Every structure is written in structure tokens, then in C-alpha cells.
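Input: one structure, supplied below.
Up next is chain A:
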Amino acid sequence: MRAAINRAHPLWVAFLIHRLSGLTLALFLPVHFWVMAQALINPARFDAFAAATSVNAAKVAEFGLVFLLAVHMFGGLRLMAMEFLPWSGPQKTLAAGAAALSFLIATLFFMQAI
Partner candidate 1 sequence: MRIQDIERHDTDILILGTGGAGLFAALHAKQTAPEGTKITIAVKGLIGKCGCTRMVQGGYNVALGGGDTVERHFMDTINGGKWLPNQDMAWRLCEQAVVRIRELENEVGCFFDRNKDGSLHQKAFAGQTADRTVHKGDLTGIEIINRLMEKVLASGVEKLQEHRAVGLIPTKDGSALAGVLMIDMRTGKFRLVRAKTVMMGTGGGPTMYKYHTPSGDKTMDGLAMALRAGLPLRDMEMVQFHPTGLLAGDHTRMTGTVLEEGLRGAGGQLINHSGARFMFDYDGKGERATRDVVSRGIYAEMRKNNNPEQEGVFISMSHLGPEWVAQKFKGMVKRCADSGFDLAAGKVEVVPTAHYFMGGVVVDVDTRTAMEGLYVAGEDAGGAHGSNRLGGNGVANSTVYGGIAGDTMGRDVAGFTLREPDEAVLAAELERAIYPLTKKPDLVLPLRKQLQDLMWEEVGVMRTEAGMKRGLTGIAEVSDALMDVGVDGSNLAFNLTWHDWLNLRSLCDISEVITKAGITRENSRGAHFREDYPEPGAMEDSAFTVARLESGVVQVTEEPVQFTIVRPGETVLPEGAPETLVAAQ
Partner candidate 2 sequence: MLTLRLYMLQRITALLMAPLVLGHLAVMIYAIQGGLSAAEILGRTQGSVLWFLFYGTFVLAVAIHGAIGLRTIAHEWGGLRGPALELLMWGIGAGLLALGARAVWAVTFGGML
């Protein structure tokens, strides 16, 4: 019944992306740690896992996570720049720029990986 809250503007989208990327990273991190620990404790299992990740779907997921890390980092740096450097007006451009840059890096990585 209630009209949806309408907040379609760049900074809010930047916030949401930052939060979702941070959240996903935090949820993924324990998995990542566990996998890395396997490298020593059970190298065979690790290699099996690494081989499995060459399968496309897994690769895309992995790409996604690195992408998220890049997005989150640049988003975070953008945020801190906004907070600590007293510039005003063109923050939106900055937000957009940061997102673009992170996308660039992630794509670069993706191309490399394939």
C-alpha cells in the first residue's frame, strides 16, 4: 500500500553498493580463510578445489568477489576522501569515477584470468 521510498540518486546507490559489497566480502571471508588453510593442511584437497574453480561458473563467482573487493575498496576510499578532504560540489562525479575505476580494474583482472 505504501509508496516505495524513492532514493534514486548517485550517492545513495554508491552507499548501497558499498554496503552490499562489504557484507558479501565479510560473508565470503571465512570461506576464503578456510580454503587457504587447506593449502597446507590438505594440499590435495586444495588443488582439487583450485581445479574446480577453473570451471566457468566458479570462475565468475571468484571474479565477482575480486570485483567486490575492488568496488568496496574504491568506494571506501571515495567515502573517506569525501569525509576527510573538505571538498564539496562535485562529489557525485567522484562517486561515479570511483565506481568506473573499480570496474576497470576488475575487468582487467577478469580478462587476465581467462
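How were these candidates chosen? In short, all candidates are chains of the complex that A comes from, given by their letters.
The definition used in the following text is that a residue touches a chain if its C-beta (ideal position, glycine included) is under 8 Å from a C-beta of that chain, and two chains touch if they have at least 3 such contacts; residues count from 1.
What you are looking at is a predicted structure, and each value in this text was computed from that prediction instead of being measured.
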- Task: Among 1 or 2, all from the same complex, single out the one that touches chain A.
- Result: 2
- Query: Where on chain A does candidate 2 make contact in their complex?
  - Reply: 19, 22-23, 25-26, 29-30, 32-34, 36-41, 43-44, 46-47, 50-51, 53-54, 66, 69-70, 73, 76-77, 80, 83, 105, 108-109, 112-113
